Every structure is written in C-alpha cells, then in structure tokens.
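Shown below is the structure under consideration.
Only one protein chain is missing from this complex, and each of the others stays in its spot.
Showing chain A:
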Amino acid sequence: MIEVISAARCTGCNICVQVCPTNVFAAVKGGIPVIARQDDCQTCYMCEVWCPDDALYVAPNADGTEGITEPELEAQGRFGSYRRSVGWAKGGRVAPAPQIMSRLRG
C-alpha cells in the first residue's frame, strides 16, 4: 500500500491526486497532498511511475501497512526505483542485447 509522501521531495504538483485510479490522495490548498484513503489503495504503483519528483513510496504489502519511514527509504535509495526501472526517469530504459532478451522466447 501507499505509505509515504516525502515532504522533502514533493513539489505539490498534485499529479498523484489526478492519476491514482482509486482516489487515494486528497489535494490540500497551499500544501502537498495527503494520503486520505489508504485503505482504498490497490498497490498498483501507478502514482510512483507518474510522480515527477520521486516523492512517493508504495510498500509491497497489499493487505496491510509496514510502517517504513522516509529516512529508511532514502538510505536504501528506494524513492523513484520503479520509475527508473520502467524508463520514465532521465536516462530512459536501456535494453540488454537482443541475444539476451531472446532467452525469454519460445
């Protein structure tokens, strides 16, 4: 489930409020959004991919919360990790050689 909005990273663009399919976030006038309906989170990771500032973290447990904190996430370099792996961060997504990719075929 969605667990963290980093106040240090978030610029308050409200993209996450717009894109979350299950309407988990709520915009706050003059501030950054809040996780208003955490129980509705379907753990789809879409907010992370769309957040331009890598300010969100979705924990892998879809059935409950884990209580992971912002300093732990920073220390582990987890903010933005999914956006990087789908190639939406700077640098894109560099494909391994076709010979390697062809191992998945057949």
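As a working rule, a contact is a pair of C-beta atoms (placed from the backbone, for glycine too) under 8 Å apart; a residue touches a chain by one contact, two chains touch by 3 or more; residues count from 1.
Heads up, the rule we're going with is that contacts and distances are computed from a predicted model.
Not every chain of the complex appears here, and the one that does not is recorded in UniProt as "Fumarate/succinate reductase flavoprotein subunit", selected from "ABC transporter permease subunit", "Fumarate/succinate reductase flavoprotein subunit", "Diol dehydratase reactivase subunit alpha" or "4Fe-4S dicluster domain-containing protein".
In the complete complex, the residue from A:4, A:20, A:35 or A:55 that touches the missing chain is A:20.
For chain A, the residues touching the absent chain in the complete assembly are 17-23, 40, 42-46, 49-50, 59-64, 78, 81-82, 85-88, 93, 95-96, 98-104.
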